[in-house]
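Below you'll find the structure I mean.
As you look at this complex, bear in mind that one protein chain is not there, while each of the others sits in place.
Here is chain A:
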Amino acid sequence: MTTPQQVDRAPARSTSPPPPRSRFWTTRRRDQLAGYLMITPQLLGFVIFVFVPLILVVWYSMHEWNVLAGTFDFVGGDNYQRLRDDPNLPGVLRATGLFSVGLVILNLTLALLLAVLLNQRLRGTVVFRTLFFSPVVVSLVAWTIVWRFLLQDNGGINGLLDSIGVDGPNWLRSGGTAMLSVIVVQVFKNVGLNLVLFLAALQGVPRDLYEAATVDGASRWRQFWRITVPMISPTILLTSIITVVGSLQVFAQIAVLTQGGPGNSTTVLVYYLYQQAFQFHQFGYGATLSVLLFLIVLALTVVQWQMRKRWVFHER
């Protein structure tokens, strides 16, 4: 016995597309319905876990929230006033900026240097690439714990320095070196990612450009700045965006290495937010700091997007 559907479909095998099941459920309509159904989980998730929390965080930032007393009072802009007058905030923002700038410069420079070295025709570059990439897969906290040991006063780094007669500082506990240490630990952890992206970009640069430049007598250094850098500028932009946005989210490294210290010298915005909200239970103020973090990420993304027009040489 054949169902109406099969009757419907049978002739369709010889012609395309299949005729509609009914006048309303045309192929196109069914297709559209499938489209909506397929994006529904993502869309619902976006609304529940991104959009609603984003609205709520703004709402919370206008409230004084005392968890112990169970009060939740509307205070309007008070938290923003507190933000403006917070004596810790300038230090926190400076630490955040210092971390981001230091990380981006060191990370991109090292990644580009390594990528250029590994892009030479040499044996063993795959092995090197793997080794430079390997910290990426070591669990972040495990990596940070090892470095915490290496950087402590009687740790491995100072042991090495000692053997060449240098008295190393207490890296994580002195104001001048704590931030540098946090940056360096993060750089070695993640350079491998940018390195891989740069390598892929370098391999996409047409070789005849270099050949022509060599014929013209351009030095390697000149070739690098006049050919390589412009040709891979989209990748430089992409990696810098990823690195900057990632740098604003740093938390575990700070929590494990320095707990924001010494003083407030490594208290970056996310760490400060965590302290205010979850250690001091200042949820309203924590929400205000979240809004600030969001605005900074937003502003940076817009700025970098604008920069694209200025200095990205070509886009694929």
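Assume a residue touches a chain if its C-beta (ideal position, glycine included) is under 8 Å from a C-beta of that chain, and two chains touch if they have at least 3 such contacts; residues count from 1.
Just so it is clear, contacts and distances are computed from a predicted model.
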item: Among "Glutamyl-tRNA(Gln) amidotransferase subunit A", "Peroxiredoxin family protein", "Carbohydrate ABC transporter permease" or "Aminomethyltransferase", UniProt-listed name of the chain not shown; value: "Carbohydrate ABC transporter permease"
item: Hidden-chain contact residue, picked from the options A:Val57, A:Ile105 or A:Leu180; value: A:Val57
item: Which residue of A:Met62, A:Ala95 or A:Leu193 touches the chain not shown here; value: A:Leu193
item: Hidden partner chain, residues of chain A it touches; value: 9, 12-13, 16-18, 30-32, 34-36, 38-39, 41-46, 48-50, 52-54, 56-57, 60, 110, 113-114, 116-122, 128-143, 145-150, 154, 156, 159-160, 162-163, 184, 188, 190-193, 196-197, 199-200, 202, 205, 207, 210, 214, 220, 223-224, 228, 235, 238, 242, 245-246, 248-249, 251-252, 255-256, 270, 273-274, 277-278, 283, 286-287, 290-291, 293-294, 297-298, 301
